[in-house]
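Apart from one protein chain that is not included, each protein chain of the complex appears where it belongs.
And then subunit A:
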Amino acid sequence: MRQFLSFLWLSLLSISVFSSSAAADSDYHEQLNLRPLPFSGLLASFNFRSNTTVSEFEKGNFRFFPRSLGQILQHAGTRELHLRFSLGRWDAETWGASPWDGAREGGTGVELWAWLEADTDKEADHKWLTLTNALSGLFCASLNFIDGTRTTRPVMSFQPEGDHSTVTNMHLLYGVLPHEVVCTENLTPFLKLLPCKGKAGIATLLDGHKLFDASWQSMAIDIRPICPPGGECVLQIEQTIDMVLDIDRSKRPRGNPIPRPPPGHELPCDASKPYHSHDTCFPVDHAANQEWSLSQIFGKPMKGTCPLTDPAVPPVCLQVPDSRSVFVSGGVREKKNPNHISRCFDIPPSTELEMVLPAPDDVTAQSTVPTDIVTPKSPLLYAERSFTGHGQERGGVQTILRNPSPDTAVDFIYMESLPWFMRIYLHTMEARVAGHSANKSSLIQQVYYRPAVDRARATQLEVRMRVPPASTVFLTYDFEKSILRYTEYPPDANRGFDVAAAVITVLNKGQIQGEGESTTKSGGGGGDGGTTKGGRFAAYTLRTTTLLCSLPTPDFSMPYNVIIFTSTAIALAFGGLFNILVRRFVAADEGPEGGLAMVVGRLKGRLLGLLKGVKGR
């Protein structure tokens, strides 16, 4: 009977999870997904989603939707908005595919793209300016520095996620600030937008100290209109925070944060080594088998649930194999999902949730493949980008794109928005498969290039490419560094200039072929990617790291040196010329006695006189 009941529960749960994600009809829900990663990492994905009907939104009645943001959207004519604050690098080699298939990820710094309703480009620019300035005030970020030189209008890389069937005159604008350092002052306004603030529910775990200490974190805000079939259109705001915490680092007590080597008897040793004995120890490489608890990782336990949240959606889910045991505080119900790799927890309101994940029983891990955590899914594409070349005049960019799949090619769009002072030579752009010299033409399928205008517009480069299965492609191009004006250098000019991350959008095969087959959701993200129609435009999105481009920097006392040097030269020339013109030249014995000779002569005479006087005495 019990088993039957639990089975019923499970099926009910799975139905509710999938139906809620598909229809998005509940007004508010929040969910925290915890997934241990290899090498003692822990991915925590916070997701908050609230809906408001479009009619209520237009009347100005805000309940779950934040009023401060709603006003900005109305004022700037924004139909869809995506804002990202990110820090660090997602280590795809170790951690696998990024959560939400990369749809909620941004490049380091701040990234913003929005669809604005405007009749002309000029009007769109004006609204964009309003939008960036208002958001800058709301999120305490330097978003107002997204000016014309940092704004592009992507052509291929982005597609609206929402339903915009009624609007025809939409403009997509994209701006990025790679230099922006995301910090606590951005988190506080982010939390203020939530209906329960940070006072109840999973948001109580969010703390600036832990969030910005993470190995990687990304805060995302997505606003889009969604029209469910047969229902009223709703405006949906989805706030997402993903972070990868280092368990070792998080477990360090706050009062004593300096890492120290553990004493010998506490070292975890690899007992499989032949020389392992009581006085010889080969330390275990990674500490994935550690025990951790929620309050150790986040600094505090979770305080109840937000009363507004949809009760059908469990607030906390943990993705570990069913074989591991998890201890939770009393009153919390654990429900294992049918896929055997995740479980969710139903928490009664006003109960503190504490969760302890003890170390697995087989501490002496024999195999290299850890069985105690869910193996991360490998991403569709690996990408890394770096500078090549040397010197202060020219440089190059090389992006290495690796397709891990053994049998399917990957189609994607590679987008870069480069600052205007990096002038790229488009003719040098080439893609080659590692190991092969021929077959270049089939790699690059389409290029959209909009050259920069000095001090007015950024370079926009979008390349549609294909990487054959199980191969690595090098995409390279050269560029020239231009010299800035004296006042255009930032205060820390010698640090270099940040170049925004490249956005790589892996295209959805089903979408391309127009067959409309619904894509399989990745099991890792623990939810849908926010789409309502079958088949997203992007199957996967990833971003490279930002680059630091060093430009020739002048000596900043130069203007004064120049002023003084030229003035001295002019003065010398003028003085000589003027004296030649004005002075009269006579023989040396004809001129008036003067200058140094006269002074010396007078001194000598006086000395001689003194000497004579001494002798005479």
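By our rule, contacts are C-beta pairs under 8 Å (C-beta built on N, C-alpha and C of every residue); 3 or more make two chains touch, one makes a residue touch a chain; residues count from 1.
Criterion: contacts and distances are computed from a predicted model.
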| item | value |
| --- | --- |
| The complex's invisible chain, by UniProt name, from "ESCRT-II complex subunit VPS25", "COP9 signalosome complex subunit 5", "Phosphatidylinositol-glycan biosynthesis class S protein" or "Urease accessory protein UreD" | "Phosphatidylinositol-glycan biosynthesis class S protein" |
| Listed residues A:H75, A:K273 or A:K612, member touching the removed chain | A:H75 |
| Residue among A:F327, A:Y425 or A:F578 touching the omitted chain | A:F578 |
| Positions on subunit A where the hidden chain makes contact | 59-63, 66-68, 70-72, 75, 130, 134, 137-138, 192, 195-197, 199-200, 306-308, 560, 563-564, 566-568, 570-572, 574-575, 578-579, 581-582, 584, 586-591, 593, 597-598, 600-601, 604-605 |
